[in-house]
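Here the structure comes first, spelled out in structure tokens, and everything after it is commentary.
Here the complex is missing a single protein chain, while all its other protein chains stay put.
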Amino acid sequence: MAKLRVAVVGASGYAGAEAVRWILRHPRLRLGPLVARSEAGRPLSDLYPQLPDAPVLQALAPEGVAERADAVVLAMPPGEALEWAGPLLSAGRQVYDLGPDFRLADPEAYRRHYGRAHTAPELLARAAYGLVELFAADVRERELVALPGCFPTAACLAVAPLVEAGLADPGAPIVVQAVSGLSGAGRGLRPDLMFGAAHDEVRAYGVGGTHRHLPEIGQVLTRLGRRPVEVLFTPHTAPLFRGLLATCHVPLAGAMTTERLLAHYRERYAASPLVRVTAEPPGTRSTLGSARCAVTVRAEPSGRYATAVAAIDNLGKGAAAQAIQALNVKQGWPESTGLEGGLWP
Amino acid sequence: MAKLRVAVVGASGYAGAEAVRWILRHPRLRLGPLVARSEAGRPLSDLYPQLPDAPVLQALAPEGVAERADAVVLAMPPGEALEWAGPLLSAGRQVYDLGPDFRLADPEAYRRHYGRAHTAPELLARAAYGLVELFAADVRERELVALPGCFPTAACLAVAPLVEAGLADPGAPIVVQAVSGLSGAGRGLRPDLMFGAAHDEVRAYGVGGTHRHLPEIGQVLTRLGRRPVEVLFTPHTAPLFRGLLATCHVPLAGAMTTERLLAHYRERYAASPLVRVTAEPPGTRSTLGSARCAVTVRAEPSGRYATAVAAIDNLGKGAAAQAIQALNVKQGWPESTGLEGGLWP
Amino acid sequence: MAKLRVAVVGASGYAGAEAVRWILRHPRLRLGPLVARSEAGRPLSDLYPQLPDAPVLQALAPEGVAERADAVVLAMPPGEALEWAGPLLSAGRQVYDLGPDFRLADPEAYRRHYGRAHTAPELLARAAYGLVELFAADVRERELVALPGCFPTAACLAVAPLVEAGLADPGAPIVVQAVSGLSGAGRGLRPDLMFGAAHDEVRAYGVGGTHRHLPEIGQVLTRLGRRPVEVLFTPHTAPLFRGLLATCHVPLAGAMTTERLLAHYRERYAASPLVRVTAEPPGTRSTLGSARCAVTVRAEPSGRYATAVAAIDNLGKGAAAQAIQALNVKQGWPESTGLEGGLWP
Partner (left out) sequence: MAKLRVAVVGASGYAGAEAVRWILRHPRLRLGPLVARSEAGRPLSDLYPQLPDAPVLQALAPEGVAERADAVVLAMPPGEALEWAGPLLSAGRQVYDLGPDFRLADPEAYRRHYGRAHTAPELLARAAYGLVELFAADVRERELVALPGCFPTAACLAVAPLVEAGLADPGAPIVVQAVSGLSGAGRGLRPDLMFGAAHDEVRAYGVGGTHRHLPEIGQVLTRLGRRPVEVLFTPHTAPLFRGLLATCHVPLAGAMTTERLLAHYRERYAASPLVRVTAEPPGTRSTLGSARCAVTVRAEPSGRYATAVAAIDNLGKGAAAQAIQALNVKQGWPESTGLEGGLWP
């Protein structure tokens, strides 16, 4: 059986390198070209010595990549996938974009939150939002998959069962607070990402609803709930490299018990091999290096609010592994093919 | 000028040892006896080698402590201060209790949340809740000071300016999510406190409104707001030792801007030397080893919610330093006497 | 092709659980029974939630294990493998012991360093020391494989090329200093393994030649050098979970340059797929979650000393992965079968 060749564009960043890791361990995939313009000519193992015999990074153009790969993972800063998606799709390649360029359905919202015009709005209708547990049909049908941001992945998986079933009270906001490891901020040299600034530091950012993942969460929940859902969202960082925990408070339309909530979640995710519903609140260690999401839910004492907590590895389920999961679904393979395991103990 | 002798009961735990640290650097205090029954006979420096020439831990009874100290810091597990406070007060000693025994005004609530009868309810009326920024008058007048828990300290300082001024909408809950370093869980041997369990781990606990600090937060905010305030509260741990960040979403009675909110906070805390209102969200590093609280507030885009963030060192302002601050106030000394500084860079 | 069934005895500890991880990802192995007497009846995922659908731990005796497995990994405290190895070998099973019971050839040395009599000395002659890069022939021929300790693995790989080639000066000691992550100390509840004791802490232990891995290093190097080699060894811990770095100073029989040393190492390890010789000193991150050893060597300015540095994951190459490597060799499979990869970025 011929393996599918998967290229990675932006392979020198954390999400791109993580995509390489998942491709290498997948039984039906093989590595296509790795593109990283500014690091072209260096083996990837120069940047990530954990990868011996890694291929050399190249400076290919979209056409060159299209010639050498069946599917392409894009792991680039905002705006760059706008240039790459069109040529790759025209060449008939599957595109999995880890960046934000095709996540928001409204190009005007993109302009507002990313500070640049959306130069490929005609592709938005061809893009699926790649949260497979929620939108598998879209992923199967569309050739361009926009993978969710790391915070939206955890937050939406945490509250979707309530919103889509009409169990959430639409009249009050859902409050999402989340804590991420520092790999979420990427490999750039920034003072706040230095060990000396990040050690012993828990910090909120995007306070006051300014984080770019907020409109993404709102769009997903509004679609699921079939009416506008208001979200308050505050992300944080903590001194770990991988891992993301989202804690969400959801007003309920009617009082519920923890038992009923858990039963509802278990049923909702029964067919989702990469989501595990647990009775105890999950921690980030339990998903380290994995493609899984662990989620729990409890009723507050009054029964009128639910608190849902989801843990993921922000680079795994929160980024690269999710692209492979979408690819599995599109290929008709079992959803978790090549996505087992994690780092444990 | 004779210095005040301050004893510490429970000096072998983190909060007790931290109290020793603050007493030693205070210009008007000197160390009285250090009591730690199970470790009696060992110098404190056996447990905390950072403290050279530390005094030997003793196994004194309340009467013995009362003879040798003017003021006493109690740093004991729930229930033990119930035995100590009475004899010390009868002997005319000031008592500063870092534990929970005298925080909840209602003995029935104590029984419910701490699983034991309150055996000294007659002392509750003589106890001040020692959050000096909010209840200085009580602290001055009463001989027993119950210092707030670490989470309530940060959460209440973060939202008090809104609640006490009637700016919070009483019809919707305040959502408090907080992240604490692991020193908050104490020095006991527990599997979840092992390095191997806590490294790379962010974890929620008390999910579903079960944490004992929740009724305490509710009591304070209800008193400040002069009507019942509903609070949803989820605490977390992250891989740091000291430090606590509380992020609070507050529904507003009327729309406000970030500028107005910040101005209100600055005015509210203008006379509080240990609270610093900042425009940027504070992180836990900025209060490491200190007695200070750093707080910011922002309006959400709609203007109908405020998000307030407060950072403290859970052992400093969140525990031992707060006892010294209360003592300063009771003595009529400047509130921050002996409480300057911190560990920086 | 039928897969080989591999049981793990002591599967609840870090090394045992890590063995499960490596078995699960190996294309020619399948998991046999998992034994953990004190945790019998619980699924392994109770202890390691990273492992969904993990098998239930059992309380089998050696005979029960022998019936249900072709090969057995023992991951038990000192002394326990003495009871297990005999019955398993008698039943014709391959035995891979991660513990120390069969590492030292001299039962008297075992008694001295482990404080207990060696109750199965007749098996010592049937045991190979499973450092495949150095003793592959033994591993192939003998049915019992004693896997090296984590420190000896790194130290011996770092200095073996010098000692076995007669390049080290036998008249002066080799100095080994090493730093390990805390997983090396296991999953037991100990005060020094608490987050609060280990955070921000680098600590030496076994100072003065008292660590049990010292005689093991001496035995290997003496065998390689064909005359007694004196070793000074000081292990340390640092605040990381996985990872071990050994830095070794070796007196040279004759002056050498860094270039010649590196060329010698590259040649020595050319046929060892799991050892990577690098020009730059390796760090522990570069072997995180992997089965590899990264090693470099440099001449000191005088040319009369070499400094060699080796990095491993103490649970991977330093423990469980090394057992799988030995099993591969004994089966005649490529040495690194199922041992590729690691956690990266």
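Letters A, B and C mark the chains as written, and numbering starts fresh at 1 in each.
Please note the rule applied: contacts are C-beta pairs under 8 Å (C-beta built on N, C-alpha and C of every residue); 3 or more make two chains touch, one makes a residue touch a chain.
For clarity, every value in this text was computed on a predicted model and none was experimentally measured.
The hidden chain, counted over the whole complex, makes contact with A, B, C.
Within the complete assembly, C:Leu245 is the residue of C:Leu57, C:Cys150 or C:Leu245 that touches the hidden chain. Looking at A:Leu124, A:Cys150, A:Leu182 or A:Ala204, the residue that reaches the missing chain in the full complex is A:Leu182.
From the set A:Gly196, A:Pro301 or A:Pro334, the residue in touch with the chain omitted from the display is A:Gly196, counting the whole complex.
From the options C:Asp46, C:Glu164, C:Glu300 or C:Glu340, the residue with contact to the chain not on display is C:Glu300.
On the side of subunit B, the interface with the absent chain consists of residues 14, 17-18, 21, 24-25, 48-52, 183, 187, 276, 278, 282, 285-290, 292, 294, 315, 340-345, using the contact rule stated above. For subunit C, the residues touching the chain absent from view are 172-173, 175, 177, 179, 181, 196-197, 199-205, 207-209, 230, 232, 234, 236, 238-243, 245, 247, 249, 258, 281-285, 288, 296, 298-302, 305, 307, 309, 311, 345.
Seen from subunit A, the chain kept out of the figure touches residues 14, 182-183, 187, 189-191, 193-200, 239-241.
We adopt the following convention: only the chains that are shown with their structure count from here on.
Nearest to the common centre of all protein CA atoms is the CA centroid of chain A.
Centroid to centroid, with C-alpha atoms defining each point, subunit B and subunit C lie 47 Å apart.
In whole angstrom, the spacing between the mean C-alpha positions of subunit A and subunit B is 38. Centroid to centroid, with C-alpha atoms defining each point, subunit A and subunit C lie 37 Å apart. For subunit C, residues touching at least two other chains, in rising order: 14, 183, 187.
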